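As structure tokens, the structure follows; a few thoughts come after it.
Shown here: the complex without one of its protein chains, the others still in place.
A and B are the chain letters, set down in written order, and residue numbers restart from 1 in every chain.
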Amino acid sequence: MKMILTGNESAAWGARLSRPKVIAAYPITPQTSIIETIASFIANGEMDARYIRVESEHSAMAACIAAQNTGVRTYTATSAHGLALMHEVLIWASGARLPIVMSVVNRAMAPPWSVWTDQLDTMAERDSGWIQVYTQNNQEVLDSIIMSYKIAEKHNILLPTMVIEDAFILSHTSEGVDVPEQKKVDDFIGEYNPAFKLDPEEPAGFGSLIMPEGPYMEFRYKMALAMEEAKKEIKKVVEEFNETFNRNYSPFIEEYRTEDADAIMFVLGTIGSTAKDVVDSMRSEGYKVGVARLRYFRPFPAEEVRRLAKKTNMIGVVDRSYSFGPGADLFAETKSVLYNHTDIPVKNYVMGLGGRDITPAILRKVFLDMLHIAKEGVADKEIEWVGLQGDERWS
Amino acid sequence: MKKLTIPEEEHMLSGHTACLGCGATIAMRYVLKALGKNTILSIPACCWAVIPGVYPHRTLDVPLLYTAFEVTGAAISGIREALDAMGKEDVNVVGFAGDGGTADIGLQALSAAMERGHNVFYIMYDNEAYMNTGIQRSGSTPMGAWTTTTPGGKKRMYKWEPKKSVAEIMVAHHIPYVATATIAYPEDMIAKLKRAKEIKGPKFFQILSPCPTGWRHAPDKTVEISRLAVQTNVFPLYEVIDGKYKISIKPKNPKPVKEYLRLQGRFRHLTEEEIEKIQRHVDENWKALLKKERCSQEEE
Partner (left out) sequence: MSVNLPEDPTPIAKVPSTENKTGGWRTFRPVIHYEKCIRCYICWKFCPDAAIHFAPPEAHESPKEALSKFDTVEINYDFCKGCGICANECPVNAIELVLEENFRGDEE
């Protein structure tokens, strides 16, 4: 069924179609319309789920953890400060191996207060043991929630998943979305089959104390193996989804006109669609540029990134966040997996923080800078903040 | 043949790692005797997070979800809603948390869970300080007590503020059942738990659980001190059903508070004047409780 939906409504539909039994949520701009839409689904009898209107995001995740451990599928949604408040229990959820699916609307962290898009919130949770999938349009928001349940719930994975969308650019913008039939989604995901659960018939303690000589390290290692294993499952499930629902997702990296490109821009989220537009116009002028959009930041697809680097002479990594370390996160991880594999220059473009618009004009300038570096064979600097007020170079 | 005053069934096993004479362990034993095997427990960081022993050991015959410190209210909400969604409405859901996890770091989640009205038990086993981390002051530490963060010293930096009344905070949530209990009165505690079991909605218990290690008393005095807490009116036993107060035990001639204090090393620094001040505080609280009970009766 074709519908006109915002990103947040698409997320709510993704959740509805996946039939979670318990939803625990706390409002935060710009996530609110997800949990409002779900509330009206339940209020109208269109969705059969228990809705816990918790008093904080921390409790939202804690309630999801407890409900999922009791044996039901759960869903929640948050953003920025809400995600940061959850930090402790995010790590709990993954350590407890509970395949919770959560929508995260990327928003900047205060101070100064800003409700607009920025990826610091999710990047700060990259080590929480969650699978992270970044989306580019409302269709992908909806579809990714369905795929995420299927991947996360596999007993060889059992890792929670964040389905991430950009604030306002997706969350509050309407697009045409193909909403799949319930029956088809039911058949695709299947009934929830928990690997373990709280059951008075089988008394056990979940998450008890482990001494240093006990298997703490082994349990962490099993999580690392599961995250590696998730790469295979993601590939399988995305292919199956494409076939069942007539879509065309690339599992890890969506490439656009990267063949024979002198320089490739590597991005996350909605920057991808703006960049594709710029690539089209620049290609028509004869510039050999392409764009690659990473979908899964966790697990990080090292092999696919290395293959991407083999296709080009330069990679420009755009980050909508900064990490106060060796460049922003996507850049740092890209460079790290390319080390010892290629000598091509890689440069970090930090832009769009706090929701500052990333325009085609600015991306065109970045592409031109990238092409210059591709030709020189060496980057003028590793990290460039693009679009700072008063900086004539990018205005 | 035997004549027992509390249920024989046992769902707490031997071999746990609680300190000698641990009151919190006795509290757990009674709670499970009263509620039975068809129960799921949620326990945050607290003594009871380590009492069951090291992985892979369990000391309870019921499933137990270990959680982060501040989430008990949210966790029992999640368990309850999941069970109800699965049609398992007969399973008891119990949050079992210490006073730090209840009066301090977990108060927000507790308040919200009670306000939302889930069909759960929340049991605060009150040993009046952060005992698992080594006897640090909590909001539930009583007036005059020594703890490792109120160590006295030259400035006599003890805990001089009154103990927070968590049961009264719960009454303000208009939940159907609130009760206090202590381990020296198992029949009273179990009768209350069984009454509460018949009520659908949030049930809150504050169980005074003496801690030999933190209160600095001999381990064989745990029950005696618990009894003295009631006989001196330091910790009155009462229940509040649908907002109506009923005092469970009214000591005919309350013993002086001094008798309760003198058995515990955490109070041994107190001067006569300070003991007097604590006595006045206890008397005022008791009078206020009597008034609440009277008001409840007048309404009827």
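The working rule: a contact is a pair of C-beta atoms (placed from the backbone, for glycine too) under 8 Å apart; a residue touches a chain by one contact, two chains touch by 3 or more.
All of these numbers come straight from a predicted model, not from anything done at the bench.
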Missing-chain contact among A:Gly82, A:Pro180, A:Gly207 or A:Pro251 belongs to A:Gly207
In the complete assembly, which of B:Gly21, B:Pro44, B:Gly144 or B:Pro202 touches the absent chain?
B:Gly21
Please identify, in ascending order, the residues of subunit A that touch the omitted chain?
95-97, 155, 158, 195-196, 202-208, 210, 215, 218-219, 221-222, 226
Determine and list the subunit B residues touching the chain excluded from the picture.
1-6, 8, 10, 12-18, 20-23, 25-26, 29, 52-53, 55-59, 183, 186, 212, 218-224
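FYI, only the chains that are shown with their structure count from here on.
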Note: subunit B sits from subunit A at a C-alpha centroid distance in Å of 44
Within the complex, subunit A is touched by subunit B residues 37-40, 42, 49-50, 52-58, 60-68, 70-71, 73-79, 81-86, 91, 108-109, 111-112, 116
Touching subunit B in the complex, subunit A uses residues 21-22, 24, 49-50, 52-56, 58-60, 62-72, 74, 88-89, 92, 198-200, 202-211, 214-215
